[in-house]
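The structure that follows is given in the form of structure tokens.
The complex appears here minus one protein chain, its other protein chains still in place.
Coming up: subunit A.
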Amino acid sequence: MALDQFCDVVQRCQALQADSYTTEDHDVFMIAGRSCIEEGHSAQMLSIVLDDTNQELVRCMGWNLLPPLVQVLLKKDDKNLPHCLAIFNHLLETCRPKELLIGLLEQLEQEEPVAIAESLHLLLKPLQRVLLRLGSRKASSLGMALSSALEQVAKLPVPHTKEQEEDDIFLLGRCCSDLTAFVKPFVQEAERELCKGDSKASASSKKSAKLDGVSLDQEELRTELLKFCMSTLCRPLLEVQLNDPDALALSPLRDLATDILNNLNAIGESTTSLVYQPLSKRKEAAGFLEEEVRYPKESLASLAHLVFVHHLAADTFPCVFNPVFCLRCNMDHVSLLLSRSADLKIQKGLELYEKCLVRVEDNSLPSELLQMKTFLTVPQNLTKVMTICPRHDLRRKGLKVFQLSIDKFNLEAKYNFFKFMLKTSHHSGVEGYIIKNIRSQIDLALRPGNANIWFEGFRLPPLLQLVFTLADGPETDLLQYLDRIMEALNLLRYLIIRDKVTENKTGIWTALYKIEDVFLKPLRVGINMSRAHYERELSTTTTENKNNVKETSVISVSVGDEKLPSMTSESQIQALHSALHTFDMMESVLVRIEELTEVKSSI
């Protein structure tokens, strides 16, 4: 039935010119033709489609047959496959490229991962053929094809372990290889034209070369390829943990990454200037996309990570740059990655930061760097990672990198950095850590031969002023500020022991009366008040427990829709004991300080 209808419309149209085909002709051709293929009449279809007298018709309407043909080709073991493949290939050569493109791109859209991977694998090569037929006007069509392909790839689950990457059950690896092969001829074309353009430009003036119509097409082509590379850098590359060759010898994902870097170099966007972009003013890109759209920040961060942590395309990267310059440029990328919530992006930010820091000598970074905004935002982002990131290993790594960054600053920079952190971190644990660092620096400065002007002498008291404070005076919540207060007390005790009254290298003996006023006295009061309060709480709770009186709480805490059970009396009592113990600990250090002060002052 369908075959008859199809033969009818073909015969009828043989006599007509292409512009006389009616809408009905189009519809019948499409509907009957599709049914024929679905019903398996592929042999007859093939002979009709190949017939010389039908070529005008095929060129005009043939592309409508793509959907059922592709379905057959995807089934792979269908007996109609050879004929359908022949029809398919003929259509690719005969029909209008733009229409074929639309038809093929429609077939790319799938929902299931396996279907996505299979249709990409099948259709990328035909798409390539069709695009190459477009000649110099291919740029926007290429762009469309690339963004559709990437959209599909973005739907595939990414591997989380080396084993998953090896197994590649969702075929992301194969898709990456397919993409690499797909884009190759276009990159090569862009590269060739760029070389030609360069040699022309060096012969005549650069301006005249730009006005050339052909160059405009090439500019568009390069722009589309740049868009593709930038997109790929974000997804999937930024969202995947790449394995190095010694961990995983064969990795299509890593190959894709390397390929992208080489492609960028080939189209005239050297990886060197892309990585170092934040600090250099890039020349205005002639027209198509604005700077930030053209070079999305996340893509650049991903690029930096690939170059500096994975050393991909290392042979194209010059070994002449100053490690401090390298660090300065990467701070932008680190800041961005650390500000994201995705664990993997945070991890990459930490890795990139660490890699840059290690290349710099200890005690070498000058204080001027702290005038750069990123040198302040990075520690702030790092603080968030260290304190609230759910993953324990990232918190730990964050702390390690934080200390590493401190070690690289020179003395003046350390001094200013400590001041900055004490003023802005608003987190007791971090402040405590900084105070511990201050103590190390003072200790170093006091050793013979290390005297410096930052951690002893007249500059020290202003810094210490920031250390010996209580946020709310005597009413300060001592438990909340425990870390900070304990470190401050430890520092004070250290200074009193270490610095002789007669020498007063650290200025502590002159500052002591003020510290007593502003810090020690309110602290003593605070401890007494808190202790009294908690002791009362303890006795109340113990009594209630004995009498089995359950106090209904006015507050409840729920996590993820589940209400947490209220603390049992036993836990409450335990917590209260622990609080009291803490106050005892604080007080013991206070007392010790007083003892030492008396002893030393009386000498």
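Rule of thumb we're sticking to: contacts are C-beta pairs under 8 Å (C-beta built on N, C-alpha and C of every residue); 3 or more make two chains touch, one makes a residue touch a chain; residues count from 1.
Here is the rule we go by: contacts and distances are computed from a predicted model.
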{"item": "Options \"Non-structural maintenance of chromosomes element 1 homolog\", \"Protein prenyltransferase alpha subunit repeat containing 1\", \"Auxin-responsive protein\" or \"peptidylprolyl isomerase\": UniProt name of the undisplayed chain", "value": "\"peptidylprolyl isomerase\""}
{"item": "Contact with the hidden chain (one of A:143, A:268 or A:461)", "value": "A:268"}
{"item": "Contact with the hidden chain (one of A:1, A:15 or A:319)", "value": "A:319"}
{"item": "Listed residues A:99, A:165, A:178 or A:191, member touching the removed chain", "value": "A:191"}
{"item": "Missing-chain contacts mapped onto subunit A", "value": "191-192, 194-195, 198, 266, 268, 270, 272, 276, 280, 311, 314-315, 318-325, 358-361"}
